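For this depiction, one protein chain was excluded, whereas all remaining protein chains were kept in their positions.
And now, chain A:
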Amino acid sequence: MRPLTDEETKILFEKLSKYIGDNVRMLLERPDGLYTFRLHRERVYYCSEAIIKYASNFPRKELLSFGTCFGRFTKTRKFRLHITALDFIAPYAKFKVWLKPNAEQQFLYGHNVVKSGLGRITENTPKYNGVIVYTMNDMPLGFGVAAKSTIECRAADPMALVVFHQADVGEFLRNEDALT
């Protein structure tokens, strides 16, 4: 377990700000305690000070996980955001996408979202920006990347892709072992 280096922190923040923009600050400055990021086996964990102190008592090989895993760094130092971060990202989301009930299942199986499944989308979503995917009942389903900006979405034909799938809550069943 170790704190992130400056480059790693930068890469992490860049990825997070794609989804929540400036609200990354909220993750760092919390009124209910000091929360921070730690790196363990190339995975980034978000946890409170107390948890870190407990977790540091375990040998590295035996420590599986602590706090919340946000994602992991790949071999070439790119950051991949995991679905386990949804609980923290969803409240601060800047750009949201709401899915119709029939499209929900497709998304939860890991497919991209088609225009016909799109319920609502926030205004002025830039193209290729990170979005949080919700059901019509405002329940977060996962992350995505806007394949088209809001304006383009309106003009698109029903079979065109509007959101690229990044992570969804169905992964808790499909990729249990990969998540820690």
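Things to note:
Methods note: contacts are C-beta pairs under 8 Å (C-beta built on N, C-alpha and C of every residue); 3 or more make two chains touch, one makes a residue touch a chain; residues count from 1.
We adopt the following convention: contacts and distances are computed from a predicted model.
A chain of the complex is left out here; the name its UniProt entry carries, from "Calcium and integrin-binding protein 1", "BZIP transcription factor family protein", "RecA family profile 1 domain-containing protein" or "Ribosome biogenesis regulatory protein", is "Ribosome biogenesis regulatory protein". When the whole complex is considered, the residue among A:6, A:32, A:62 or A:176 that touches the unshown chain is A:6. Touch with the chain omitted from the figure is made, among A:56, A:74, A:105 or A:175, by A:56. One chain is missing from the display, and on chain A it is touched by residues 1-3, 5-6, 9-10, 13-14, 17, 22, 24-25, 28-29, 34, 36-38, 49, 52-53, 56.
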